[in-house]
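Before anything else, here's the structure in question.
Complex shown without one protein chain; remaining protein chains in place.
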Amino acid sequence: MINISNVSHQIGTSVILDDICLEIPSNGITAIIGPNGAGKSTLVNLIARQAALQNGRIAIDDLDLSSTATEALALKMALVSQSVGVASRIRVKELIAFGRWPHNKGVLRETDKNVINLALERFDLVELQNRFLDQISGGQRQRAFIAMAFAQETDWMLLDEPLNNLDMFHARALMQELRSLTDHGNKGIVMVIHDVNYAARWSDNCIGLQSGKLIFSGPTNEVLTPKNIKDLFKIEVSRVSCGSQQLFDHY
Amino acid sequence: MANRQIWLLVAGLLLSSMIYLLWGLSGNISFILELRSKKLLTLIAVGGAIGVATILFQTISANRILTPAIMGFDALYILLQTLFVFILGGMSIALLPNSVVFMGTSGMMVICATILYQFLLKKDGQDLHVLILVGVIFGLFFRSITSFMQRLIDPSEFAMIQSSMFASFSSVDGFSLIISCILILTCLAVIFKHSRLLDVLALGREMAVSLGVSYIAHQRYFLIIISLLVCISTALVGPITFLGLLVSAITYHLAPKFKHAQLVSISFLLGALFLVLGQTAFERVLRLQSTLSIVIEFIGGTLFLYLVIRGRLK
Partner (left out) sequence: MSFGTKEFFAILSLVVLGLVSVSLGTAELSFEVLYLSRIPRTLSCILAGASLAVSGLIIQILVRNKFVEPGTTGATESAMLGVLIATLFAPSASIFIKMVFAVICSLIGTFGFLSLARTLPNDQPLLIPLVGLIYAGIIGAGVTFIAYQGDLLQYLGVWMSGEFSGILSGRYEILWFAAIAALIAYMSANQLTVIGLGESTTVNLGLNYRHVMLIGIATVATVSGIVVVTIGILPFVGLVVPNVVSRIFGDNLKQTLPIVAFLGGVLVLTSDIIGRIVRFPYEVPAGTIFGIVGAAVFLYLLLRKPAHG
């Protein structure tokens, strides 16, 4: 469980987050949705301790972010990145190996090699393992980053708008993979999603933010209603049935 | 692959060192050899230190253009040196052994540089251009203050520090040289010990934090080492602005892999090789004295210009 109590965040005079209180249950996909500038990325960054907490408290599985060593937190949660900065000449396998750092501080042991190979297979990267990151496609790169987070072997995985640069095929593949990680792997996944329908289709819980305020939070099938969506995005949507799923027509 | 390059560089360095020592040897051989060995050791130490400091700096500042010299590190060192003389007076400086003066100045340098540059690097999302410009202006700023203080210092006192201000490769004393080499080797040992950590830092702030590495704390730690290396090389031979950039650009070209164990070795060897070869060429072949640094400035400056314009910013 991730406990967020009275978290506020300001940059200069702008209020990015306003007194957010919520609980994110373990094991399942929790989607954070909302219009632009709602503070979604900031919230994820705060949970991932990428930014310092200004007000309030965040605890992840009873570990308080402000008082727990960052190395211990790295064994608890992994943030899936989108870039490697200057170090672009890395091979896929090496990137995934970095995910083992919190466990081995750079020294590869048998267990690490096993996890790395598992990650390579799981995310269909075995053939690409020796290619450089800048030689593979965007979708493949995305998989590599998730494989790296997977290799980190944490209870939680955090993602900030991972679907943005993916085409339909890869976006669905990603969601399927994340789904399987929670179903078979006991992981808790927190992700910022842009498109409401991905949240509706794949997530277990949903959090709605708007202008820094919490609008709703809870199990997806309860809180993701046309009324709530209208409150959030200021747009009328209608519910559409698609087989056993409910989706929203916002076009 | 990288290992082969390292051995090649080592061989190259040994070869050029031999040439430097033995070319045109005549007359009082033992005396000349001793003189040349000192100079050679200085060249290797300084070239290597600058190369390594630059690679380190580029890792912790997440870009391939900034170098300690461009950011004004060496100008800061000279300013502190002048400040030291100004506060203590030339007399007392002359009385203190060289090593104490060096340690005092270096101590101040490490503290100032770490505070100053960590403040700069911390400004998250700071445009790279701003950083570069700020660095260049810092250099000008420190040099102006130095120039100002030099005027304030009594001319006779000034003469005492003059030799170290405008130090060159030929005026190093043996004892300082030995101490410097020991310090450089210590720094190298520390760097190698942390080479895997540096690999993680090179992934960028976001990834490093996610993997549980305290990015800011380690940035500070390595800034201290960088300051120390810059102190040593500036104290030995004065400022050489663009050597670091030249060395790092070639290093990344030769060894694009990210492993710092290799990057650091290669940059050390390249820096040393650069200076030894360059000095040999200028001193023996072209018979032009003390112009090596100017040529480095010229070539390095052009390279800098090229890099900035071509937008090879990240």
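For clarity, chains are labelled A and B in written order, and residue numbers in each chain start from 1.
Note that a residue touches a chain if its C-beta (ideal position, glycine included) is under 8 Å from a C-beta of that chain, and two chains touch if they have at least 3 such contacts.
Keep in mind it's a predicted model, so treat the numbers as computed, not measured.
Considering B:Phe138, B:Tyr215 or B:Tyr252, the position touching the chain not shown turns out to be B:Phe138 (whole complex).
Taking the whole complex into account, chain B touches the unshown chain at residues 123, 125, 127, 129-130, 132-134, 136-138, 140-141, 143-145, 147-148, 151-152, 288, 290-291, 294-295, 297-298, 301-302, 304-305, 308-309.
In this section, only the chains that are shown with their structure count from here on.
Residue ranges on chain B touching chain A, taken from their complex, read 58, 62-64, 196-197, 199-200, 202-207, 209-214, 256-258, 314.
Remark: chain A residues 48-50, 70-75, 78-79, 81, 83-87, 89-90, 94, 98-99, 101-102, 105-107, 149, 152 touch chain B in the complex.
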